[in-house]
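Only one protein chain is missing; all other protein chains are in place.
Going by the order they are written in, the chains are A and B; count residues from 1 in each one.
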Amino acid sequence: MLVTGPNGSGKTTLLRLCAGLYAPTGGELDVDVPRGSIGFLGHEPLVYRELTALENLDLYGRLYRLPERRERAGALLERFGLWRARNERVATFSRGMLQRLALCRTFLHDPDLLLLDEPFDGLDAEGVELLHAELAERPDATALVATHDPEGLASRATAQLALT
Amino acid sequence: MSLLSDHSRGPSLRFGPPLLAAAAAGLLLGGFALAFYWAPEDADQGFSQKIFYLHVPIALTAYACFGWGAWKALRLLWTGERRYDLESYTAIHMGVIFGLLTLITGSIWAKVSWGVWWSWGERQLVLFLILFLFYSSYFMLRFSTEPGPRRERNSAVYALFGVVLIPVSFLAVRIAGTILHPTIFTHEGADLPGEMLAAFCVCLAGMLSLAGALYLVELSGKRIDASLRELKELLA
Partner (left out) sequence: MSAYAADVAALARKDLLLELRARDTLPAMLLFVVSALTVFHFALPDGSSERAETGLLWIAIVFTALLGLSRAFIAEREQGVLDGLVLAPCDRSAIWLGKTLGVMVFLVLAELVALPAFALFFHPLSWELVAAVALANLGIAAIGTLLAAMAAASRARELLLPLLFLPLVIPVVIGGVGASVAANPGSFLAFLGLYDAVFAILCWASFEYVVTE
């Protein structure tokens, strides 16, 4: 589902509510998905700058109790073109690489619910391709994608929510 | 579930304050009259002991306020209903006021009894100093955190820490007395003859009523403030 709207319309808030990072101040929100099946991509990449890409994914792999975390991490890094930088400290990464690593982190545990906030931000053309490919490989997952530029995904969206 | 809806709560907020204030006035006046005219003078300390009827009820009321604040904090964490935040905050505010009064009256009593304004051997005073510092930090915590669920939760957890700190500090100050600050001065308090006890109880009830009245008044004031702020935000 595509969530569109201008800046400040509340796209980020909605996604953070669904992720459980905000508690609703009024009304109720029912998200039936357990925390371990939610993949969240926010404005921050949520990685430790002083650790390497591989170490970050290894940490998240442990926290998400993944059985073959090294292999999964490696596979994702390859798919997003970061394999060569896997042992580099994240502090040395460019903006585009950070976003790709954040995407690796988001997809690492094969989430059923994807909450993506401006996922194309900072990605070059190749990165955009890679993300589209990754999304195409997960047709069963539900994805809420917030973006102010819906062109690329409009064809694949099953629903659209426009915030004002 | 905005705070705007909370004003429908409780006739207690409309009738409570005047009733409690009247009760407080009556009990306190009566209590002090009893204390000064009826209860016998203490054999050791003479007239200065009368401060006891002021100091100890104030201290116990402070404890009660902190306990009430911690209870409301627990309810907040348990149920997530935001109104408990204001209630907890107000109770602790009352506690700090009464705590400060405890320190002041205790200091006056120390001066009158032993000629010093402060004594590290006086366990109640030291305990209240620790608690006063702790709960003052509570206000620092609230002032420097943005309003919202984060501030409410942090305040609530800190309030719970406070109420756990009370017995722990009591124990600490007690064992500290054995080597660090030998207890030179003591106040007899254990055996109170009947009249003293009666006068004391009346004063205690009066203080608690006073605290209750002030609590309700301040709480409704804070709720109005909060509603006003919410209205402004909605209109903006």
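Simple rule for what comes next: a residue touches a chain if its C-beta (ideal position, glycine included) is under 8 Å from a C-beta of that chain, and two chains touch if they have at least 3 such contacts.
Predicted model, so just to flag it, every value in this text is computed and none were measured.
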{"item": "Visible contact partners (per top-of-document touch definition) of the missing chain", "value": "A, B"}
{"item": "From B:Ile97, B:Ala176 or B:Ala198, residue that would touch the chain that is not displayed", "value": "B:Ala176"}
{"item": "Of A:Gly20, A:Gly81, A:Gly122 or A:Pro150, the one touching the omitted chain in the full complex", "value": "A:Gly20"}
{"item": "Interface with the undisplayed chain - residues on subunit A", "value": "19-23, 34-36, 38, 40, 42, 44-51, 55, 59-60, 62-65, 89, 105"}
{"item": "Interface with the unshown chain - residue positions in subunit B", "value": "77, 130-131, 133-134, 137, 140-141, 144-146, 148-151, 153-154, 156-158, 160-161, 164-165, 168-169, 171-173, 175-176, 178-180"}
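One rule holds in what follows: only the chains that are shown with their structure count from here on.
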{"item": "Chain centre separation (subunit A, subunit B; CA means) in Å", "value": "50"}
